[in-house]
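The structure under discussion appears below in the form of structure tokens.
In this view, the complex is presented without one of its protein chains, the others remaining in place.
What follows is chain A.
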Amino acid sequence: MDLRAGDSWGMLACLCTVLWHLPAVPALNRTGDPGPGPSIQKTYDLTRYLEHQLRSLAGTYLNYLGPPFNEPDFNPPRLGAETLPRATVDLEVWRSLNDRLRLTQNYEAYSHLLCYLRGLNRQAATAELRRSLAHFCTSLQGLLGSIAGVMAALGYPLPQPLPGTEPTWTPGPAHSDFLQKMDDFWLLKELQTWLWRSAKDFNRLKKKMQPPAAAVTLHLEAHGF
């Protein structure tokens, strides 16, 4: 993770290290079990639940930030917020992602987003906002665990951060109030977009995992699909 001066999350103590060291979920015994299908469905359902939850949370938070952030036509240029994981992707690239990469991108994105959200929570002014944010963080943690479960069931290792890129606490230069709010705005926007993308990602995985009538074994590496 590239930390740049002026990026507000670069300054925050990140509990991300906790996430990176999630205990590895032992691979499920595949004989006789229904396969990763049910856990993919569960992950899909979680993205829908989170997307719904985020809608009310974002509305409240943007009102707290005040205008212009809570205006429906607010259309700022995407400046700063460099380290936010971006959901946007070329259509053909997205379509041809293999399962492992698809899952890894989701896992890494939510790991980062959760970390940033926790930073947001620390600064939120009202107790009610902090409560809503904390609740959302817990749900998001659940989604991460669910994705980890799917990856383990499919035999994929959880992504580990490269040594030296672990985010650490570095007190950085003072950040203007407006720029801070812009960062918050983009965080919520990116989170919402990722949840929409994940629904599509997991729907795609679900379709591929559907066992054909005869075969029981699931060969999961995509072949240019």
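Just so it is clear, a contact is a pair of C-beta atoms (placed from the backbone, for glycine too) under 8 Å apart; a residue touches a chain by one contact, two chains touch by 3 or more; residues count from 1.
FYI, contacts and distances are computed from a predicted model.
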Options "Ciliary neurotrophic factor receptor subunit alpha", "Proteasome subunit beta", "glutathione transferase" or "superoxide dismutase": UniProt name of the undisplayed chain: "Ciliary neurotrophic factor receptor subunit alpha"
Chain A residues that touch the omitted chain in the full complex: 48, 51, 73, 75, 77-78, 86-91, 94-95, 186, 189-190, 193-194, 196-197, 199-200, 203-204, 207
